[in-house]
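Of the protein chains in this complex, all but one are displayed in their positions.
This part shows chain A:
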Amino acid sequence: MAVLRPFDKLPVLNTASLLLVGSDQRLQQELAQAIVKEKKSSNISIHLATSLPLSSERDHLRPRIDLIVFMIDIKNKYSLKNVKASLAHVAASFFLGKVCFLVTGVGRVNYCSVEINSIWKLGEVYCSPVLFCELELEGIRVATAQRLLRMLQICAGHVPGVSALSFSFLLRSSN
């Protein structure tokens, strides 16, 4: 199946699955390791991809994805193009709070080659929260991992009383 759908599979007991989509594999690995290291009450499985659509051969082995994080590197114009192309392969119902944009590399303001405006617009158009971080720094990496973990738990339904949609509204900046 080329299109990623949020509810086409049954969830695995006590497990939440995260999909990281981004062009920088090293950063993805580091972030995934940071998330795995965090203290949590349920199992987390993290899937890494450079772009969508995911290959359909291993589709039956993949669990239901609860949260998709699109990683945009601010120093690399190609990563933004990649993300925009991948967005076309995600079903519309994912954007009800199960998608998040993560902008990395904000520590080095001098090497910015992606317009921040275009990223904000992307967040607005797809009604999804935009998080900024600098994954090269240990402290910020840990903090980002904690944030993503919390979001993942909510999107997987492990937090009673908060739904993914209502949480995504909390994260929106009011203009």
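Methods note: a residue touches a chain if its C-beta (ideal position, glycine included) is under 8 Å from a C-beta of that chain, and two chains touch if they have at least 3 such contacts; residues count from 1.
Methods note: contacts and distances are computed from a predicted model.
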{"item": "Listed names \"AP-2 complex subunit alpha\", \"Transmembrane channel-like protein\", \"mRNA export factor\" or \"Centromere protein K\", matching UniProt entry of the absent chain", "value": "\"Centromere protein K\""}
{"item": "Residue among A:92, A:137 or A:170 touching the omitted chain", "value": "A:92"}
{"item": "Selected from A:36, A:112, A:125 or A:143 as touching the chain missing from the view", "value": "A:125"}
{"item": "Chain not shown, touching residues in chain A", "value": "3, 5, 7-11, 13-14, 41, 84, 87-93, 95-96, 125-127, 157-158, 160-161, 163, 165-166, 169"}
